[in-house]
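Before we start, here is the structure in question, set down as structure tokens.
Not every chain is included here, but those present sit where they belong.
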């Protein structure tokens, strides 16, 4: 049986970028994978990501997404650690 | 006018962008880099943004505002890159026929921006640095 693969783009910002070392990476996953499976894969590759404190959210195609979201080829994914834009106040 | 920029922020262009002939009031908010955070001396801040998503989320905030108050126009610009003490990190301007709507919408805009727009801040102190999430701020 052939396993078809999809490729997603992972964009890395702030603390994530410093851990991963680049501002984006492309990851291949079996078709039908969920966001959760991608997260586990990245946790394996970059163990420091597991040490992030606060509630890290995730986005798929620039919208907040839940871990059971099924990914498609070309999707843009990002880790969203707690945001702190705006005022220093 | 919704933007993420690495240039210095100034209120005047935002005010001019939001004023309509129907506007009786313009409320603005400027977030500024403070000298001290949680008792530590700040050398500078560094802001990073997920630009495309941040602008989408800002647009979402303007939609929320229009659902709540009668306003004329809303402008939000967030700066990224290295910011010195006294420099502005975010500028918001809201125009409305009446002052209460402009003031309420402006306060709402900065609250929501801090909650949900993907922008991050690294504090660089005299003795270290850290990417800061809201959970660790004394005042969020």
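Observations, loosely collected:
Which chain is which? They are A and B, in the order written, and residues in each are numbered from 1.
The working rule: a contact is a pair of C-beta atoms (placed from the backbone, for glycine too) under 8 Å apart; a residue touches a chain by one contact, two chains touch by 3 or more.
As the structure is a prediction and not an experimental result, all values here were calculated from the model.
Written as a formula over the displayed labels, the complete complex corresponds to A x2, B x2.
Simple rule for what comes next: only the chains that are shown with their structure count from here on.
By the touch criterion given at the top, residues 29-34, 37, 45, 47-50, 52-54, 56, 78, 89-90, 110, 113-122, 131-137, 139 of subunit B touch subunit A in their complex. Against subunit B, the residues of subunit A that register as touching in their complex are 11, 13-15, 17-18, 53-55, 59, 62-64, 78, 80-89.
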